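The block underneath contains the structure these notes are about, expressed in structure tokens.
Left out: one protein chain. Kept in place: all the others.
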Amino acid sequence: MSVPQYRKVAALALVTGLGLSLAACSTKGDDSGKDAAGKTTITVDCQPVGAQKELLQNWNADVAAFEKDNPDITIKSVSVGEQCNNPPDFTARLAGGTMTDVFYGYMTDLQQVLDSGQAMDITQYLNKDTIPTWDSVDPALKEVFTDAGKVYAVPVKNYSMGLVYNKTLFQKAGLDVNNPPKTWPEVRDAAKKIATAAPGVAGYADYSAGNTGGWHFTAEMYSLGGGVLSEDGKKADFNNPMGKQVLQNLKDMRYGDNSMGTRQLLQWGDLLTNAAAGKVGMFIGAPDTTQAIVSQFQGKYEDWAMGPLPGQDGAAKGTLGGGEGYFFKKGLTEDQVKAGLKWIAYEKLTPGKGQFDYVRAKPQNYPVGLPQPLLFANGSAAQKQELDLRKANANVDTSNYALFENNPIPIRGEPKNAQAIYAVLDGAMSGVLTKPDANIDELLKTADTKVNQLLAAGS
Amino acid sequence: METRTLISHAQLRRGRGRVIYWAVLTVVVLGFTLVFLGPLYWMVTGAFKSGLEIAQTPPTLWPKDPQTQNYVDAWNNLALAKLMFNTFYYAAGAVFFQLVFDTAAAYALSKLRPMFGNLILGLMLATLMIPAMVLIVPQYVTAIDLPFVHVSLLDSPWAIWLPLVANAFNIFLLKRFFDSIPEDLISAAMVDGASPLRILWSIILPMSRPILGVVSIFAVTYVWKDFLWPKLVMPSPETRTLSVGIYAFAGGTPQNIVVAASVIAAIPTVVIFLIFQRNIMSGLTTGSLKG
Partner (left out) sequence: MAIIAPDSLNKIKGTNAAPEKTRGKRSRRLQDNLTGYAFLAGAVFCFALFSWFPMIRGIVMSFQRTRRGVTTWVGWDNYIRIVHDPSFWTAWKNTFYFTVLALIVGYAVPFFVAILLNEFRHAKGYLRVLVYLPVMLPPASALFLFKYYAYDPSEAGLFNAVLKFLHLPTSEWMQSPGMTIPAMVIASTWMNMGGAVLIYLAALQNIPGELYEAAELDGAGIWRRITNVTIPQTRLILALLAMLQIVATMQLFIEPLILANGAGTQDSATSVAYLIYQHGFFQNDLNGAAALGVIMLIVLAAFSAVYVRLTTKKD
């Protein structure tokens, strides 16, 4: 560079640098929760991301409508990614205290949130005035977010897992689409047939990374009647014949029949991407996985149906249930908490509005009629209202989910410290899915040691 | 006039040498094109393929039904404009603060030499031996709650700029360079009544252009390549860098869109590099590291 050019560049850099650094000084607002006009402002996360076009439009429309109804409240939406709770990011936000005022979390996150000391006890604010449908909300769900008699979050979604299968591939393999496998040996048979009929397709697919492997291992343990922790939650309890059976089932499919495809180390989006591309015959998941397959990964609803979770020799003895809710950040003003509850009530807990606005959702590429989100207690008024609306506006063939809905299996919640335990169990899943000579006993023993250590360290 | 290198030119221009030279050159050009350009070709065309085509065996060389929509989706869904702006903003700030503070410090250590200067230099150089990973946890804890003032730097560009100033390698490079600037020049200026700042600005800096260039290149490259630190201190989607943003979205975004985003993300830097290629090279050659 010649001398004058250098000067110019340096001067330019200096000027822009200064300008930018000055601009950067004004990042943090004040904490009173009110803006200059006296409006209560709250930040809320888990706004849908751009890829979920219609969901995002709906959310933004809801915010606008809500603010119109409540002129004294301003909602600031924050999107935190495709998965609203990606464990390491969630942990980082908790540690750094950078969660939004009202923040999304899994049912399994209560302990971690409490450990971080960032959550607010909202028990006193939870009633019919703030959330009109509060009394209809399933008490079991409220219980999940309760610690020592204090409630820390409002449940907004609840799911349980079943067997999700691709009807098109079933037909191709000559299987009966109305009679999906009911036991793991039947799953194995069907997977083999699908893999033979459609080369390059995984008859059955499963996770083994990003904590999702451990999550599915836990669900499969439940299906056999086992669990991952002892009754008191202090010891690991999967290094037993049931744990071996779960891994053996997978091993037989992966290497015995070669019916699980070559791609492994899958995590959430990887499996769904493959499924959307028509490369997965069956997997276990909640009803809303089909929604993600369609709205995020460009798949088709017509392909998918769902049955109950298989058991080892008969119906499953249990299925994994989970869900999500919104926590409140410590230090909010009373007005902010009330505004937050009002917003959650509007967006998540009012039949006909927000997530239950089935009239709006019907023409969209978004399913109405899935047996989800199971928020309201059986026989409650809100439940009936929601069901009627759902039936009237269904845009998916509800018969695809009838088998799942009509064969309920006892739901069990996730273990304490779930995410950390799942991270360990990923190791066992990845071992059995990627190593032809994997030693199941050893895999379980290693995971057992790790989980016990983790539990000992946490207490 | 060409400088003599490992093998003499004369040898490469005649007979067998010439044949071998051209053979090797051809092989290397073809090989490098395949190794370095091939994956990029795959990336650009792959991002035009549909989800179905991407999963196809064997892979297709040319997209059958090009989907430009993938690029549009990538641009919109990942808010790439925002991510790019953030990354360049952080890089510009990093260059600026490193140049200002590290140059000043190196100047002080080299020319002003205050008491305990060598001790301070020693303490700084000692940090060269401490890799970033070792400090990641305490640094993070510091950034989320600064000692005494209890301010959190999360989501603020300062969280990237300030730690980068603590770069002993830069201070070392700059100090060595300043050391070799003759003391006589400075004494002469001081006799004329020039202040230390004036000496730095008018005498030292104009002579140090090459090394300042090198420091800037290192700063930009560092910000561009860094991953874990920005991932931790920039948790909001609005403040993420490109690398972190693409990673954050990859889990829930179809592959072809992630790849399309990568292609778009690479374009500005590639263009900048192509334009300044000669300057970067000559900066590294003339101003810097001699064995």
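The chains carry the letters A and B, assigned in the order they are written, with residues numbered from 1 in each.
Criterion: a residue touches a chain if its C-beta (ideal position, glycine included) is under 8 Å from a C-beta of that chain, and two chains touch if they have at least 3 such contacts.
Fair warning: this is a prediction, and the values are worked out from it, not measured in the lab.
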Practice task
Using the definition of touch stated at the top, determine which of A:Gln57, A:Thr262 or A:Ser399 touches the missing chain.
Solution key: A:Thr262
Practice task
Could you tell which one of B:Gln69, B:Thr127 or B:Ser202 touches the chain left off the display?
Solution key: B:Thr127
Fill in the blank from the handout: Absent-chain interface residues of chain A come out as 87-88, 91-92, 95, 112, 114-117, 200, 209-211, 261-265, 267, 419-420, 423, 426-427, 430-431, 434-435, 438, 443, 446, 449-450, 453-454, 457
Fill in the blank from the handout: It is residues of chain B that touch the chain not shown, namely 2-9, 12, 24-25, 28-29, 32-33, 35-37, 39-40, 42-43, 46, 54-59, 87, 100-102, 104-105, 107-109, 112-115, 117, 120, 123-124, 127, 129-143, 146-147, 162-163, 165-166, 168, 171-173, 176-177, 179-185, 187, 196, 200, 207-208, 210-211, 221, 224-225, 227-228, 232, 241-244, 246-247, 250, 255, 258-259, 261-262, 265-266, 269-270, 273-274, 277, 280-281, 284-291
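Definition applied: only the chains that are shown with their structure count from here on.
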Exercise for the section: Report the inter-chain centroid distance for chain A and chain B in whole angstrom, where each centroid is the mean of the CA atoms. Expected result: 37
Handout entry: Of chain A, residues touching chain B in the complex
Key = 1, 6, 13-14, 16-18, 20-21, 24, 27-28, 49-51, 78-83, 86, 89, 92-93, 95-98, 200, 210, 267-269, 273-274, 276-279, 292, 296-298
Practice task
Please name which positions on chain B make contact with chain A in the complex.
Solution key: 51-52, 54-55, 57, 73, 76-79, 89, 92-93, 95-97, 99, 140-141, 144, 152, 154-158, 209, 231-232, 235-237, 248-255, 257, 279
